[in-house]
Each structure stands twice: as C-alpha cells, then as structure tokens.
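== subunit A ==
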Amino acid sequence: MILEVENLNVFRDGSHILRNVSLEVKKGEMVCLVGRNGAGKTTLLRTIMGYIKPKSGTIKFLGRNITGHSPHEVSILGIGYSPDDLKIFPSLSVEENIELPLITRKYNKFMVKEGLDYIYSVFPVLQSYKNKPGTHISGGERRMLAIARALVTRPSLILLDEPFEGLAPIMRSRLGDRLKVLMEQGLTLFLTSSNLYGIPEGANRIYCIERGEIIYHGNLKEMLSDKQVKEVFGLI
Partner candidate 1 sequence: MKKILSGNLFFTLILIALLALVPYIAPPFYVYLTLTSLAYIPVVIGFNILFGYTGLLSFGHGLFLALGMYTTAFLMRNYTMENLEVLILASALSAFIVGLGVGYICVKYTRIYFALLTLAFGMVFYTLLIKFTPITGGDEGLRITFKPLLLGLDFRYLPHLDFLFQPYYYYVLGIVIILTVLAYIIVSSHFGLSLKAIKENSEKAEALGINIKRFRLYSFVISAIYTSIGGALLAHITSHVTPIFSYWTTSGEIVFMTLLGGFTNFFGPIIGVFVYTLLRDFIMSTIIYWRILFGAALLLIIIFVPGGISEGLIRIYKHFKGA
Partner candidate 2 sequence: MALLEPSTITILVLTGIFSSSIIFLISAGLQIVFGIQRILNLTVGSFYAIGAYVGITFINFFLKMGFSVVYGLLFLILAGLSLSFLGPTIERGVLNFVYKKEEAFQLLATFGLVLIFEDMIKLIWGSYPQISDFGILTYGEFRFLDTSFPVYYFLVIISAFLIAFLLEFFIKKTRQGKKMRSVADDIEMSEGLGVKVRNIYILSFTIGTVLGTLAGALIIPVTAAVLGMGIEAIVLAFAVVVIAGLGSMRGALLASLIVGLLQAFITFIFPELTTFVIYLIVIAVLLIKPTGLMGKEI
C-alpha cells in the first residue's frame, strides 16, 4: 500500500472542511479524486503534503505514519506534488525549476543530468525552453513544468491537483497519453478533478468528494450511475 488516509478531519477558520475522509492508493494505481469546486480536494492534498495539520485521523505513506510531518520531510520521503496553481518559481529558469527537487535531495551532477534527460524525454517541449524564466512560457507548458517537478525524482507517489484544468482539448489528451505511459512505467498517481471530463481514461479507481465527505468510491462506469454522484454533478 502506498497511501492510506484514515478518518481525516480538517478544520479551517473554525469550519469543518474534511469530514472523516478515508481512502487508499495502491502501488501502480492511478486514483482520481473528483468533486465540485470547494469540495475539499486541494485541502486533502495539502494535508497529505503536511501544509495543513489535521485535527484527527492518520496519513500513512509506505506503511509509515506521516501525519504532522513537515512538507519538506514528506517531499523527501518520496511524494511529488503539483499544486492547482502550479507555483512555478519566476526567479528560476525552466531547467532550474526542474532541478530543484533533485538538488534538495543532494543528487550528484550525473544524477541531476539523468533526471533532466528523463523529463526532457517525457516533455520534449520543456527542453527547448530550458533557459527561459519559469513563468515566461505558456499556461499549458507551465502545467507540464509543474508536473515535471513532481515527477523528476521518480517518487513513490505523485499528487497532481487538477492537472487538466485550463488545458485545451488537444493538450488534455496529450497529457492524458503521457500519464498513461508513465503509469505503464510503474508510477503511482493520485490526481484530482473538479469535473467528470477531467477524469483520465486510465484511472483505476475514483473517489467522489462532496462538502468534505467521500460520497462514492469505485470505478468510473458505476460511478456515473450512482444517484448521489449524479445529483452532485447535475446529471439528473
């Protein structure tokens, strides 16, 4: 088991944002968390990363309890994270943005080079812009860059917050294909989407979150016939 979240309760400014959230991600799986705007997806990812301290509940990563660990520790332990707002560093070039997670793990020069080459093979477009400031590329490319940063250390688990958000249809399907290839290479992926279109085809399992509660868990086909889910997404 890569990730186990149990009975997580999170409060912000006194309001109960995550209610008894439990979920799990197994090795080699692609799991998608779907929920409307404000349902609590970002909050869950940020809690897993250690940015937010939960009121109760546990988060286990590779069998190890990481609840309350700092984001820096969580990252080093092997979780890659790409936030919904990307957070590309404007003072770093595209290449330096990709390098950063490698540097923080004290990789030597060759390992850094190897990591960069790996990323450039997955996202060739980034190589052509490698010396540009990180924010001087298009929105879609920035999305790639954010995913590249999460991916470059080849962590045991990758968290992507709404990776398809704001992408043009072609870019969406291209990114979807990339992710499929990565999955075939043995990656484990946990991603979110605020709508049903953002659920990639390859998703093994889906959790649906509404007002901080997991209201559905299963595969995509069954989900679309679930009454509660249909209500939430206005399919009735």
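Descriptive notes on the structure:
The definition used in the following text is that a residue touches a chain if its C-beta (ideal position, glycine included) is under 8 Å from a C-beta of that chain, and two chains touch if they have at least 3 such contacts; residues count from 1.
Candidate selection criterion: all candidates are chains of the complex that A comes from, given by their letters.
Quantities reported herein were computed from a predicted structural model and do not represent experimental measurements.
Between subunit A and the candidates 1 or 2, a touch occurs in this complex only for 2. The touching residues of subunit A, counted against candidate 2 in their complex, run 49, 51, 70-72, 74-76, 81, 83, 87, 89-92, 96, 99-101, 103-105, 149.
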